[in-house]
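Here the complex is missing a single protein chain, while all its other protein chains stay put.
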Amino acid sequence: MKRLATLALSALLLLPAAGRAADKVSDGVVKIGVLTDMTGFYSDLSGPGSVLAVRMAVDDFGGKVLGKPVQVIGADHQNKADIASATARKWFDEEKVDAIVDLPNSGTGFAVVPVATEKKRVTILSTTATTAFTGEKCTPYNIHYTYNNWMLANGTGREVVKQGGDTWFFITADYVFGKSLESDTSDVVKASGGKVLGFARHPQNSSDFSSYLLQAQASGAKVIGMANAGGDTINTIKQAKEFGITPKQTLAGLLVFISDVHSLGLDIAKGMYLTTSFYWDTDDQTRAWSKKFQAHPDNKKKAMPTMTQAGLYSATMHYLKAIQAVGADDADAVIAKMKATPVNDFFSRGGVIGPDGLHRHESFLVQVKSPAESKGPWDYYKILKRIPAAEAFPSVEAQKCPLVKK
Amino acid sequence: MSGTGIHEPRTLIRMGVITPRRKAIFFAVMAGLGALAPFAVYPVFLMNVLCMALFASAFNLLLGYTGLLSFGHAAFLGSAGYVTGHALKVWGWPTEAGILLGTLVATVLGLVIGGLAIRRSGIYFAMITLGFAQMIYFVAVQLPFTGGEDGLQGIPRGKALGLFPLEGRYAMYYFVYVVFLLGFYVIYRTIHSPFGHVLRSIRENEPRALSLGYDVDRYKLVAFVISAGLAGLAGATKAVVLQFETLTDVHWHKSGEVVLMTLLGGMGTVMGPSAGALIVVAMENYLSGFGDWVTVIIGCVFVVGVLAFRRGFVGEAARLLKSFPI
Partner (left out) sequence: MQALFGQLLVGLINGSFYALLSLGLSIIFGLVNVVNFAHGALYMTGAFFAWIGLSSLGIGYWPALLLSPLAVGVLGVVVERTMLRRLYQLDNLYGLLLTFGLTLIIEGLFHHQYGNSGNSFPVPEALQGGSNLGFMYLPKYRAWVVLVSLLVCFASWFVIERTKLGAYLRAGTENPRLLQAFGVNVPLMMTLTFGFGVALAGFAGVMAAPIYQVSPSMGSSLIIVVFAVVVIGGMGSIFGSIVTGVGLGLVEGLTKYLYPPAAATVVFAIMAVVLLLRPAGLFGREK
């Protein structure tokens, strides 16, 4: 009996120490899951390029943290919320994934973030736009890294109204991202003295936009705001030209990636305003990293990085550095460290992750060059304005995240 | 589907292969296996199988026993899921009440769609049900409460009978298991009732059933409504299990999937659809690493099934039993 008690006591005493050693890096590996759209209409702007960006970050970090290997796995969620949620559950339950990153399309984001919160694992959103992720729906384990609707709406909306485009009609992707982008931009347009004349909603991944464009035409609005993304935006722009709408009415791309401009060609896209948080040709640092990304053997299309891919590299580095600094991969501690440390790299110059999880950093209002202005492939943007972090993103107070105590 | 060479259990009964005793033992063993399964296999997977098995069994009541191919059964699965999800999440209803409401909505929907669809038969019936299901799909895309493309997320599981929280690993499983057994019992009784015999006579020879004085349309409609209601029960339960409901469940792929389950397991057999559901769900689960090849594989299984394996696994097993009496 006495022996048993001693045994139990020593076991109890040993337990915390042993636990700490094993818990330092749970399961002996740091696993980052890139859950993204590998084949669909966001695959060019995130997809395989996102996985590559995360891998590059892990390689540049040395492939190990705290002496344990860092693994990257990728999966295709096909833009379906149910597949995203099921994959996330499987990753957390069976594959011991520590962090899920990217999550293009807010629908899949809304499916995965609650699962991660329940399991106390980290999510880092990069290709996700809805502002509410760090607002009313904020969670302690989520970081929103690259851009959000507020930034897009304010950057582009305000500028276009200032240029005289004061009546708007929206062509909106009919899911949470599109609708919230539309409402954010409407607010900005109205606040800047413009008017919103109407909207048309289309399903994600549509092919024929003619009937929506005709509604926009009938509204007589000066500006047609495209609250959609990827292939949908590309098709809207093309068909607007086909139906002779574009010269008379102006298109405003609210979420346009450099990959979209690349596939449209400058002749069709020229003159368009857009807001982005990254452009490869900004300074020596961005050029150096982007050229490395472009030349990477796994980058089959030899594309320049989009803002979300660049953002993912930066976010992964920041995450791994936080694990290193904390000395463990415990989600609470790592997130706290990430929020406490400013980011300083080619993507984010002095960006700070707020208590709500939103990464506030500098962004850019740019205009697409005309073919004559462009010196070659991927020379697409003129930077009109560098928007400082405080102006580019909503303040912590404005986000109204319930986690943040007033 | 007349003349498909389905082996009637009655032949086997007559031959003494199936005796009441053997049958009772068989069902007891199956039920026991079902009760022990979650200790061996990932319960979420099992619950998925049970829901789909109920769905396929309900569908089989129509295809296997009445000879009507509905190509739109996803409409009932999905709409019940949405309604139940909404009732639990937004109105805060108790779990059972939510599931009942979902089932009820699917039943009413079955009455409307069935009432229209049975005005045509055969191939037209299939196309009409497909058309109405697609209509339900578009409605689900547009109605605000379904969440459109985002789906309905975060459905609470609640408590069984207001007492037992269903969050745990096993509680939810046994809840689903009980629902499945209940649904399965209803189907079993329907098939073996006089009503079920009339359905089979309609399948074999509709004009003859008509000439015998049966109100064929009425029988078809009742069968359709029961089938739709039970499909709804499956969908409602599934929404509680997975805690979300999305457009996948009202998409025509789902309607095709249930046809495949039934075909693969053996249409017109009691256990066939459940066996088929197990195979198809397992395929989707364990082949998911193959990415988009899964669709191709399922398509191939479909084609091979139609060309060479029309009796399905249970049908083939019954045939073997007949040629080698125990």
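By letter and in written order, the chains are A and B; residue numbering begins at 1 in each of them.
Operating definition for what follows: a contact is a pair of C-beta atoms (placed from the backbone, for glycine too) under 8 Å apart; a residue touches a chain by one contact, two chains touch by 3 or more.
What you see is a predicted model; the values in this text were computed from it and never measured.
From the options B:F138, B:Y170 or B:Y286, the residue with contact to the chain not on display is B:F138.
Listed residues B:S193, B:S211 or B:T295: the one in touch with the omitted chain is B:T295. Across B:I191, B:V259 or B:A318, the single residue that touches the chain missing here is B:V259. Interface residues of subunit B facing the missing partner chain: 1-4, 69, 71, 116-117, 119-120, 122-124, 126-128, 130-132, 134-135, 138-139, 141-142, 252, 256, 259, 263, 291-296, 298-303, 305-307, 310.
In the full complex, subunit A contacts the hidden chain through residues 38-41, 43-44, 78-79, 200, 205, 207-208, 210-211, 214-215, 217-218, 230-231, 234-235, 238, 242-245.
One rule holds in what follows: only the chains that are shown with their structure count from here on.
Here the CA centre of subunit A is 40 Å from the CA centre of subunit B.
Of all residues in subunit A, those touching subunit B in their complex are 38-39, 76, 80-82, 85-86, 89, 106-107, 110-111, 114, 174-176, 203-204.
Contact residues of subunit B toward subunit A in the complex are 44, 141-142, 147-151, 153-154, 242, 244, 246, 248, 291-292.
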